[in-house]
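One chain of protein is taken out of this complex; the other chains stay put.
Should a chain be cited, it is by its letter among A and B, assigned in written order, with residues numbered from 1 in that chain.
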Amino acid sequence: MTEGMITLGLSAVLFAIGSVGVAIRRNPLIMFMCIELMLNSANLALATFSRYYSRVPETLPDSIELASSTDLGSATDGAVFVFLVMTIAAAEAVVGLAIIIAIFRTHKQVDADELAELKG
Amino acid sequence: MDTIWLVLALPLLGSLLCATHYRTLGKAATGMVASLAILGAFVASVQTAYQVQLRHEFTAHLSSWLHIPGISGLDFAALADPLSATMLCTVTGVAFLIHCFSMGYMADEEDYGRFFASLNLFVATMVLLVMANNLALMLVGWGGVGYASYSLIGFYRQKPSAVSAARKAFLINVVGDVALMFAIFIIATHCSTLEFKAFLQPDKLDLLGGDLILAGLCLMVGAYAKSAQLPLHTWLPDAMEGPTPVSALIHAATMVTAGVYLMVRCAPLFRFVHGQELLPMADDLNVIMMRFGAATALLAALCAIAQNDLKRILAYSTMSQLGYMFMAAGAGAYGAAIFHLVTHAFFKALLFLTAGVVIHALHGEQDIRKMGGLGKKMVGVQLAFLIGSLALAGIPPLAGFFSKESILLGVFGDGKSVEHELLWAVGILTALLTSYYTGRAYVLTFWAPAQHEGKLHYPSSSMTWPLAVLALATVAAGFGGHDLIQSIQGQAPPEESFGGLQLTALAVGVVGLGVAYSTHRSGRQRLVPEGADPYLRGCEAIDGLTKSLAASFRGFADKVAIKLDPVVSQVCPDLVRRSMLSTSTLLCQLQSGSLRLYSFTVLTSSTLLVLVVYFLSRFISGGGGQ
Partner (left out) sequence: MIFAAKCVMALLAVVSAFGVALSRQAVHSALFLTCNLLCVAVLYLLMSLHFLGAAQLLVYAGAIMVVFLFAVTVLAPEDELLGKWNDPQRLAGVAVGAVLGAFLLLANSTAPLLDLSSPDFGSLKQFASELFGKYVFPFEGTAFVLLVALVGVVLLGHRRLRDLDRGGPSRD
């Protein structure tokens, strides 16, 4: 059980909890929070790989002498992606909440089970 | 740009103008435009022929056309040499006269514009066929004349027989097109060029190896379909359903000779000399060509005897004369073949046009048994037909005598082979039959007691002067033969003194005519008893064979269709309808609108995706030897 394993395992558990939350809750706000939870767990996995997995191609020879070849990507690649995902998540949260509020305005209630207007 | 391109461009332009501006131009102007376009093309052809005289031969590149890696010589380029110059002059010259004739002949027709547009299009495609410097471009013209012929045979589209004749001609022509295409494929794969001057060199032909005979056979099948040789001849007699000027231009003077032209153009392939000896395979091809040519000549002549329709007699006679040309090509007398082609173009066009005048005069009557007595009423026409008939029968000093003579001499060769002597005998026999049926048609039409009543429809002057020009050409063309053969063949024809062979041919011609005159002068309709007809009409038997084959196939297909139809037309659509309905009902249920169900679906499918990726990666890395 290495240090990296803790965060990686945590990200898996958080993702699962978030997905279950989306599946079982009726309140769209909470569903939305669960989605944020999942996004966050994915970020955590990215950060972990950035920290512990970077520059390791496949298997590692005994004499570790890694080339600085840019093909393999650099250590901060994952971190940059975490940042980008965060930005997108912010945009998504704002739009999503605006939609929820707009629905609330017209329907006077927010219950996922009652919103079935797209029934085919 | 060389003037040779004008030969192609002017008829094309004329065709476009006639097709699009017929309404604004009116009848007279449309005919004028079409004729002038062809006249311009004729002048350009003569100019090209003059250039060929000066420069011997040259190639005019216009643009590159197809790009196929590994195959060269696919340019849009024209080859001008004595052969193509001769052909161009003949085609455009005869076409011009026939255009002028048509202006009078078709004056009462409704679809004047369509007729001249098609006729001009035909000349353009024929010119393309002749001047192409490679096989691929030639195929374009080859298909084009097939189409133009189709549209002109079926010109009277309200007549079911004309439409079916057009369809038949097109189908059989396509057989030839496909064969020619296969020849192109074979030559392209082996020689990697399609330019005539390139792939007909000995070192390139060597590359063909054993496929030389295959390529030659494919070329021959293509030529046979276009030139109505046995066994692909059945479309030509039916093609007489078209207007008579069309029969004169396409089915006598020009298009049907395209096969002969192809044989002469590809002559080095058939004359491929390997070392000192003629390659045995090439020799086989020549023997096949000679025998089929002789068979066609003889059988078509026999068939012509049994015909009563004036145009069909001429059609079979065309077939028979084409057989002569193929015989000459097979014997290596290419110059003689082209010489006969040219003279035949003149006198057969003359005969057809005269026949057209006669049919016109009798208000569409084509049966020679119902004609007669026209000799005194239409002296000029009668004279024109006489000149054509004498040329066809091979009476000196008309053109037909010289050209047929050079063919017979070419076939006879040095007279040391029995095969050649036999073929010569067949040729002589055919000549006898030819002079007889020609004489019969002439005598029954003009000198037998009149079998018709009513007023004659006399031809206008625009119809008669082309006859005069053609008659003049028929008389004069024979004297240019020596030079023509020399320029085509590259060597002078063997100097023959007027000997036994010529005398035989002449005697045979005179005898045939004499028999015809003495038999039919009194109006007697047949020489041979009716019982002999089935034997004479051997050529037509192939038609019946095709028909019965097609009928039996169609009967079988009918039976299958009756069984299959309920299944295909009722069960299958019903099945499709039901399956669509049930599937859509099923899929509709997925669209529940419930947000939680959607999110659950996303969750489940992404879980499945993870599972699949996980096991797949395990499987792959396990296979990798971990």
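Here, contacts are C-beta pairs under 8 Å (C-beta built on N, C-alpha and C of every residue); 3 or more make two chains touch, one makes a residue touch a chain.
Worth saying up front: this structure is predicted, and the values here are computed from it rather than measured.
Novice: So there's a chain missing from this view; which of the remaining chains does it actually touch?
Specialist: A, B
Novice: Applying the definition given at the start, please give the residues of chain A touching the unseen chain.
Specialist: Touching the chain left out of view, chain A contributes residues 2-21, 23-27, 29-30, 32-34, 36-37, 40, 43-45, 47-56, 59-60, 64, 66, 74-77, 79-80, 82-84, 86-95, 97-102, 104-106, 110.
Novice: Taking the full complex into account, what residues of chain B touch the chain not shown?
Specialist: Residues in contact with the chain left out: 596-597, 600, 603-604, 606-607, 610-611, 613-614.
Following the convention adopted for this analysis, only the chains that are shown with their structure count from here on.
Novice: Could you pull out which chain A residues touch chain B in their complex?
Specialist: That would be residues 19-20, 22-24, 26, 28, 31, 112-113, 115-120 of chain A.
Novice: Per the contact definition, I'd like the list of chain B residues that touch chain A in the complex.
Specialist: Touching chain A: residues 588, 590-596, 599-600, 603, 606 of chain B.
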